[in-house]
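Just one protein chain is left out here, and the rest sit where they should.
So, chain A:
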Amino acid sequence: MAPPKESSTTIIHEQPASGAWVAAPYPVVVADGSGTVVEVNAAAAFLMDGVVPGAGMTDVAPSWLAEAHADAVVGGAVPRSPGEAGVLPSVRGHIGDHSFEAHPSWGRDGQVVWWLVDDTGQRLAEAALSTERERATFLAEASNVLMASLNTERCMLATARLAARYLADAAVVVAPASGRTMPVAHAVAGQEATRALVADDPSLVPGLSEALQGFPPVPSRWIDPVTLPGWMLPEGFTGPIGSVAVTPLPGHGVPAGALILLRSNGRAEFSESEELFARQFAARAGAALSAARLYAEQSDITRTLMRDLLPPDLHRVNGVEFAGGYQPAGAREPVGGDFYDVHPGGTESEPSLVVLGDVCGKGLDAAVLTGKIRNTVQALTPMADDHQKMLRLLNGALLNSHHTRFATLVLASVLRTESQVRLRLTSAGHPAPLVVRNDGRVEEAATHGTLVGALPHVEARSVEVHLQPGETCLLYTDGVTEARGGPLGNELFGEERLARALSGCAGLPGAAVVERIQMLASQWLRDGRHDDMALVAITAPRTTHLSAVNGHTRGRYTA
């Protein structure tokens, strides 16, 4: 029994306090300086089994609360009067599934009153918010990484690496099969991704072949880790697999592949929100992968086309010098609407056929038509002696009821006879070839005809021209004469300027003529835009007299 005075004080303090605690919506525990529970309200007793007056805090309370109490009574400054605010730090911890914030305050005689506030909901909301922030950051980063490359392989590797780091312990990206193998990228969290080609039936993995088809969209599938084939496990991934998810990578109308997420045994299975997150990631990765794949296909097609369409290197054929030059309109499009070819005669006594032309339009359409014309002309070389017939057949092959895309071209049959070169020239709607004589005269070949590919009938007039040693016949496309530039910036290079320039090239080797005209046209253009420019020079080589008697009689020539 406490002394009366003391006890009266107790009553004054305890009675209203106890009543308040009972009614308080929060669990309240009062413990004294020795760590013994003094008082408990019903809410606290319900929350913590065994917390009754007289029990030791360390025995019955959660350890974090018991420790906080011990700290408070040892380190805390006990207030001299109940009204004095002694500040004690709040603590946080779990009781069962719930999270609590415990707010201490001083009671009488160095007792500490613990108010417990359930903050589970707030904690969950905070955790969810921070998870969402992390995911948003990750998705933004993933988009940056994935969109940085239009290379399919790099894109697959990046997808696997990102997925392994954020979504699982390991990830496998499977691309749709090309031929009988499937490109695969493996990644283990924290390691570099690797790629491989796998020859296996995707239908052996449940859900994989559906995911690879891409459409209709299928949900992620949980599969039994036991069914996984060996190739699915990335190198460096040890330990048993706990859970596996197969998620399709949706592309732009084309299947982009499938993402397989692996988690080791110790880790929790994928939650619903993690699955949603995985799908959000898969959508980005799929978009990036299919963009990369479309780009790769397109650049493959362009490369394939271009390989055959690039202008050939020209050299001396059957005693005649050929030189060519080609400047496409766009630096990024090495193939354009101009073209030239030299088809050598079978023997020295058969003429070689030169064709130079210009196809209307630009880009891939023009490149395709160019290829068609070059192939057709090549197939028609056996009748190279009849230009009119060649042009009629070529025209028939190109005619199309859908459009009137046409080509203009020049055919030249070239034959070396003794020291001279004999040319048969035919223009089909093309600027006539120019001939540079040794004395500097420049003549336009008198040939004229209809463009090919747009009209039911074509006609052309051929002309025969002879070149003496050192003389050159230049075939060109209108990109040269229509180069806009000059001192005022908007003047055409024009035929007269071209003829004057050629006049200055008298006696030069063919390659030098081509280079000089190209250089002058480029100077004229400066940095201006221009159309494709193609040039072919046919030159009768200068010969060396081996046994000339007086310089006028015929000797033997080498060339």
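Convention: a residue touches a chain if its C-beta (ideal position, glycine included) is under 8 Å from a C-beta of that chain, and two chains touch if they have at least 3 such contacts; residues count from 1.
Basically, contacts and distances are computed from a predicted model.
Undergrad: What name does the UniProt record list for the absent chain among "Phosphonate transport system permease protein", "Tat pathway signal sequence domain protein", "ATP-binding cassette domain-containing protein" or "STAS domain-containing protein"?
TA: Matching the unshown chain against "Phosphonate transport system permease protein", "Tat pathway signal sequence domain protein", "ATP-binding cassette domain-containing protein" or "STAS domain-containing protein" yields "STAS domain-containing protein".
Undergrad: Check each of A:Q191, A:S264, A:Q420 or A:T450 against the chain that is not shown and name the one that touches it.
TA: Of the listed residues, the one touching the omitted chain is A:T450.
Undergrad: Which candidate, A:G361, A:G486 or A:G507, sits in contact with the chain we can't see?
TA: Of all options in A:G361, A:G486 or A:G507, contact with the hidden chain holds for A:G361.
Undergrad: Consider the whole complex, including the chain that is not shown, and state which of A:F406, A:F493 or A:W524 touches that chain.
TA: Reading the full complex, the residue touching the unseen chain is A:F406.
Undergrad: Across the whole complex, list the residues on chain A that are touched by the chain not included here.
TA: Chain A touches the chain not shown through residues 337, 358-362, 403-406, 408, 428-431, 435, 443-446, 448-451, 454-461, 463, 531.
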